[in-house]
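Every protein chain but one is kept in place in this view of the complex.
Chain IDs A, B, C and D follow the sequence of writing; residue 1 opens each chain.
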Amino acid sequence: MYNGGKIILGLIIFLALAAFPFYSNLGGSAKKAMPSLDTPVIQQLAVKECVKPGEYMKREHMKVLDQWRDEVVREGKREKILVGGREFEKSLQNGCMACHSNKEQFCAECHGYAGVKPYCWDCHLSGEGGQI
Amino acid sequence: MGMLFSLFMVAALIVVAYAGVAVVNMQNLFGVVIPYAAIAIFLAGVILKVLKWSRSPVPFHIPTTCGQQKSLPWIKHSSTDNPQTTGGVIMRMALEIFLFRSLFRNIKSEVTDGRATYGSDKLLWLGGLAFHLTFFTVLIRHLRFFAEPVPAMINTIDALDGFMQIGVPHLLMSGVILVAAAAYLLWRRVGISQVKYISLAADYFPLFLIISIGLTGIIMRYFAKVDIVSVKKMTMGLVSLNPVVLSGVGSIFYIHMFLISVLLIYFPFSKLMHMGGVFLSPTRNLSNNSREKRHVNPWDYPVKVHTYEQYEDEFREKMKEAGIPVEKE
Amino acid sequence: MSMDRRKFLKMAGIAGIGLGLGSDFILMSPAEASSGKGLPSSGERLGMVIDMRKLTNADLARMIDACHSAHNVPTLIPEKNDVKNEIKWLWTDTYDHTFPEQINDYHPRALKEKSFPLLCNHCDHPPCVRVCPTKATFKAKNGIVVQDPHRCIGCRFCMAGCPYGSRSFNYVDPRLYLDPAKKNPAFPTRTMGVVEKCTFCPERLVKGQLPACVEASNGGMIFGNLADSHSEVRRVLNTHFTLRRKPALGTMPSVFYIIGGEDYAG
Amino acid sequence: MKIKSLLLDEKPTVLKKWFDLILDTYPSETSDFLKRQDNNPADPVSQIIHAGIEGLYDGLIHGIDSDTMHAQLDSIVRVRAIQDFTASEAINFIFHLKKLIRAELEQDIREQDLYEELLAIESDIDGMINMAFDIYMACREKIYELKANEMRNWTYRAVKHSKAYREVKADR
Partner (left out) sequence: MENEQKPEELANIDFNPPETGWMDTPPEFKKGIFCYGSRPSYLEAVGFPNAREWKPTDEDWKLPDNWKEIVLEGMKERLEKYRSFKIFMDICVRCGACADKCHFYIGSGDPKNMPVLRAELIRSVYRRYFTTAGKMFGKLAGARDLTEDVIKEWWYYFYQCTECRRCSVFCPYGIDQAEITMVGREILNLLGTQTDWIGGPVANCYQKGNHLGLEPHAITSNIEYLCDDIEEITGITVEPSFNRKGAEILFVTPSGDLFGDPGTYTAMGYLMLLHELGLDYTWSTYASEGGNFGFFTSMDMAKRLNYKIYAEAKRLGVKWILGGECGHMWRVLNQYMDTWNGPADFLEEPVSPITGTKFENAKSTKMVHITEFTADLIKHNKLQFDKSRNDHLNITFHDSCNTARGMGIFEEPRYIIRNTCNNFFEMSDDETREKTFCCGSGSGLNAGENMELRMRGGMPRGHAVKKVQEKYGVNMLANICAIDRAVLPPLMDYWAPGVDVCGTHELLANALIMKGEIKRTQDLRLEDLPGVEDDDDDEENNEEGEE
């Protein structure tokens, strides 16, 4: 008794699962994530500068936000940050979004691409498209 | 010795990957060539190994029965531990594969009042199940690097995995449990004398390898963060057959990839093939219906037997004397 | 998925109570447990006097509206049993309910029929802080009892702990019931599964503004630093007889009520 | 007795060494293997020894009745009687205890002049040895009886079923 049929079926299932990433991407044009910095506020800035360098923010923005949260909510340190002569409010909603008002093109671009679903927006308002 | 050797081997692999990328800049080799080769070897190796197994038949019907057989209708039959039908076998195999039914039975010997007694011992079951389930979860989670857009199911798994919402980025429990469970399995091989005694280099190596893979992954996510978007561009390049190598992706990513590649290459030639073998184990995947339905042995051949005629010829007189009927007077 | 997590923890929390863990189960350092006792070194302790003589029902309605639109608090959730669903930052109740220890058959009828504004008392000894298993609720240096919704797991121990009913749980998604005309884009909402309450408006205080309700009270509320003997709030307290809610509980509220009746007192 | 309290203090050390000495009496492979299990033996053989010698040791210090002593010894000796040992090998683990006590308490005995007490303890141990030897012999006799029975039964059955036997039986 060889059970050849069942074994072949099993192997086909194995192959179908293991090779899923390959055939599911066949012919698909690889979309690239390009977060947009094009907002009216940013356009008007003479020096386009965030609280930290862009490379750093790319990796660690969540840490920055987390740190802000702790300072503001838990320690009551609500004073603004001064970077390059500009004041930034330590707030996602009133700080980040003041410049990056394009949540869909900015935040969601990479988050969606990398399959990250932060729960910031469950409470915080992006102010975009009447979304509350 | 086997343990130190394995540890050394994994350390050497890490050094090779680091040197290859950070010193001699062979990003193409470690980011494209080796991963492709590994996937090819893995797929072909697993399939060939299973086919090799399948060339040996199951000549006899030898399930290990772990419950009441199906006999008289009023006797309660244990349909999964002693299956009589294909459905029962499927249930038994499902319990075995998803819940490690047999390990769940595990007991340990103890001595009370100078006599051997037995107590439940579920640690190995728990450790093994935690290891395999989280390994699988981590694997599925990684599909977010191999699909665009990311399927909703992957996001859901991710959210469930980060359910405790500890820290940022969310701590994914599966990764931590995976490494912890692997560490437990490693500890068993060092801390439990019987298991230490039977362990070979081939037992330590995959554990060290998987722990290293887990740790590099955890480091990339929480500590030395890599540019996740570039990483995904590379992984998507691989699976869409348009491989790219992007600068700015740290060496740790290449180490992670290289170790995974080694695991994939090692897989078909090692005990890790228990993944496939468990499906083919004749003591588990057969129903206990050999009295109801004849099982055929494909290599059956006639054997020399002692026939009744020979027997009667040898004992005819004695049989007659004892009043036993005979064929030939 | 956060709500699932919270539901889960809520269940776990309830199971914890069921197992008799109760309030001893609270993860709190002794220092924190007693944090309400001494004054913080900042020398700041925010508090409020509510002068019932000056507040009409119309005032109260305006104050509530100011509070709720400043903080995106859904005013009405028309789901079944919306009493349970009500989100209370600033709300009103009768005298008897406000001061149950001071009930007197011979109180003036007008007093008994009057609506009293209620809010979080930002107690010195807040029971809600003691029972919070995740330290989502804590006593800030300035005396405010802070509820950090990021950390809240929705166990509702604080709701059980608060003797004033000042905490509300989001049984439904509050965003669905916000009045679009009155939303404040600069303030977050909450999600289903967390507890919320009056904050004393630190986001306004930092800008030098008074809390939304105080600002809208036309002087019916006096807000300030109780630790500063020269503050207005202390001046009012020095010159008026005030009541705090449920004093026998020893929670030491920072909200004081001037009931009125000086006409006869002199 | 002073020596008993010393023995109580030294219990963990003595038991550990005693246990290892007993394991040394096993064939090298088994012994090496069993010894690697340190303080938490996972197999019944070493567990039985472990529990048995602790019982004996406690019995020595606190005193036990001979039935309990017999049971403790029986649990070890009955196993050793079927484990590749000669008679002396099977029971010399108790002799080890004497030596261990002398070695461990040597200084105390000399300094505090506890020789008489030592002799008393040793004569208790001698009692244990006697009992162990009896148990061992009973076990071995049992083994040989079982072997003999198997042989005897074969012959007996063969005879019993023979015609002659049955005729004799019928006559009776």
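The criterion applied here is as follows: a residue touches a chain if its C-beta (ideal position, glycine included) is under 8 Å from a C-beta of that chain, and two chains touch if they have at least 3 such contacts.
Everything numeric here is computed off the predicted structure, so don't read it as measured data.
Judged over the whole assembly, touch between the missing chain and the shown ones holds for B, D.
The residue from B:Gly167, B:Gly248 or B:Gly277 that touches the chain not shown here is B:Gly277. By the touch definition given at the top, chain D reaches the unshown chain through residues 17, 20-21, 24-36, 42-46, 78-79, 82-84, 88-89, 92, 95-96, 99-100, 102-103, 139, 142-143, 145-147, 149-151, 153, 157, 160-161, 163, 166. Looking at chain B, the residues touching the absent chain are 2, 5, 49, 53-72, 74-76, 78, 81-82, 84, 96, 100, 102-103, 105-109, 115-119, 124, 128, 188, 192, 194-195, 197-203, 269-271, 273-274, 277-278, 280-284, 288-297, 299-300, 303-308, 311-312, 314-315, 318-319, 321-326.
Just so we're on the same page, only the chains that are shown with their structure count from here on.
Centre-to-centre, using mean CA coordinates, chain A is 72 Å away from chain D. Remark: chain A and chain B have CA centroids separated by 36 Å (rounded to whole angstrom). Centre to centre, using the average C-alpha position, chain B and chain C are separated by 57 Å. Residues of chain C in contact with at least two other chains: 1-2.
Multi-chain contact residues of chain D (touching two or more other chains): none found. Residues 69, 73-74, 76, 78-79, 93-94, 117, 119, 122-125, 127, 130, 132 of chain A are the ones touching chain C in the complex.
On the chain D side of its complex with chain B, the touching residues are 33, 36-38, 42-44, 47-48, 50-52, 71-72, 74-76. Residues of chain C touching chain A in their complex: 1-2, 72, 138, 140-142, 144, 146, 148-150, 175, 178, 180, 183, 185-191, 202-203, 206.
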